[in-house]
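In this view, the complex is presented without one of its protein chains, the others remaining in place.
Coming up: chain A.
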């Protein structure tokens, strides 16, 4: 299909900012409270109440906009977006229209598996607005009343709009993952999709090459996608659907109004909803209750300084400083700050970044996936893993037994030193090892003969016996010595 058309995708992401109180009043933003227990005259839109802007909400927005490489205008203001809906008590949403607090940024995406070329996705704007309440519909019959819970009303949201620079569901997913990683990294939002802290709407249409030239299909906005996986599936469904519709109707952009479709996750289809109101229908005008905000260059510089090292910087540094491959650096950094810090501590304390990377990307990440546990809850602390790697490098822990020690440390929370003791691991000194080799070779003249006639693998039979006699034997070293001795005896005969 890909040669028949190209897919054009832009994403609108709403993230709930990590404030304690709402954007324009002091009600709590805590998720999960009893319905309608976190409201006041301001967020209920009662007459005579006045909104005042939450400083933290603005600061977090500024920080995000700077992290997204946006231009920050010196002047910004808020507008009323008017529409009637039961979960919008004022019958307008306080949002930003023509002078948003940021514009023209970008976010770089790539895929460590190389399924698409790295690209810079342009950000149209990021603006600060208030959330609406929640409607709870009678799903079963659709006949009973709908319940309205206004706890969420007035919660600060940052709406981040991308340019239509994404051309596949994989790119859309990568954009969302990178955005989430960035926002959680700088601590402006928890981006929890289950709790609605991150919501995604997608705009999608197709560019089709026809004998009459390139045409575009009408834009469809997809809503109601509750996971990144759902976004991916919805886009994968929607693109061929639009192609089929175009084949049937020949409708081009501008010949049909922009449509809104909802994603039905269990059925795996998008379904048509109301056609989108024209933007002038919202009758935006400046909110007279709120004063504009002026931002100075110093504030922008301050916000930039507060960002610290961003995920993209970390990936680069891990390649430069620790010699990791770009792939491994991505795997670690993409896990979030917890795993990133864990890796750095192990690498620093063990002085062996390669081993640290191997243990973290293989064993530690497997544990995180298996048990869905947090990195901090893992039985092997970063300090203990570093200690274990050092023990291997110092020869105190034979490499083949490291896994065993790791498992023990994992279940008991012990240090490498304790694990080594508990497992009775002692270093076998070279002379004892040579002695053991002699003994076993003497007992097994057949093996010696085989080795001498070139069947080197015959030694394998002795390794098992050696381990039974002394579990601390390093099989690799044992093999080397046996081969040497067997060959020696052949040349002396």
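The working rule: a contact is a pair of C-beta atoms (placed from the backbone, for glycine too) under 8 Å apart; a residue touches a chain by one contact, two chains touch by 3 or more; residues count from 1.
In this text, contacts and distances are computed from a predicted model.
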Not-shown chain resolves in UniProt (candidates "Cytochrome c oxidase subunit 2", "3-isopropylmalate dehydratase", "Aspartyl/glutamyl-tRNA(Asn/Gln) amidotransferase subunit C" or "Heme exporter protein C") to "Aspartyl/glutamyl-tRNA(Asn/Gln) amidotransferase subunit C"
Contacting the left-out chain in the complete assembly, out of A:164, A:196, A:286 or A:475:
A:286
Sole touch to the unshown chain from A:108, A:147 or A:209: residue A:147
Applying the definition given at the start, please give the residues of chain A touching the unseen chain.
19-21, 26-28, 34-41, 44, 46, 52-58, 75, 77, 82-86, 99, 135-138, 142-150, 262, 273, 277, 281, 283, 286, 288, 290-294
